[in-house]
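Every protein chain of the complex appears in place save one, which is left out.
Let's look at chain A:
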Amino acid sequence: MVHWTAEEKQLITSLWAKVDVATCGAEALARLLIVYPWTQRFFASFGNLSSPTAILGNPRVRAHGKKVLTSFGEAIKNLDTIKKYFAQLSKLHCEKLHVDPENFRLLGDILIVVLAANYSKDFSPACQAAWQKVVRVVAHALAHEYH
């Protein structure tokens, strides 16, 4: 069971309240596909991924990024029960989507950079540390039901 200090919860939720989920989600997923192009292997059906511009503008990438970050946001509302919250999604990513959990770690780190760029003033070392913990815990929870 992950322990969250009051300070960590405060840093996490106060930044989250400012986050534009559609924009940041789209940007995070797009950057994953741009910075680590091999991750495009999961999105062959998404259409044009031929350049950073194409990826950033791709409506399916944007929509999926929003979906992913929305789910993330729900987990943040349930920090104390993250494993339980992600159990079904974990099974889905293993059994249907066949996604290597390393990709969850890559996306988590990319999300951190997106937050840092968009919310610079808030992204102190303590804030980053709390968020690195969030993405690590989410990645772990998403990998938990793999077999």
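Couple of notes before you dig in:
As a working rule, a contact is a pair of C-beta atoms (placed from the backbone, for glycine too) under 8 Å apart; a residue touches a chain by one contact, two chains touch by 3 or more; residues count from 1.
In the analysis below, contacts and distances are computed from a predicted model.
Considering only "Hydroxymethylglutaryl-CoA lyase, mitochondrial", "T-complex protein 1 subunit epsilon", "GDP-mannose pyrophosphorylase Aa" or "Globin domain-containing protein", the record for the omitted chain gives "Globin domain-containing protein", by its UniProt protein name. Chain A meets the missing chain through residues 27, 30-31, 34-35, 52, 55-56, 109, 112-113, 116-118, 120, 123, 125-126, 128-129, 132.
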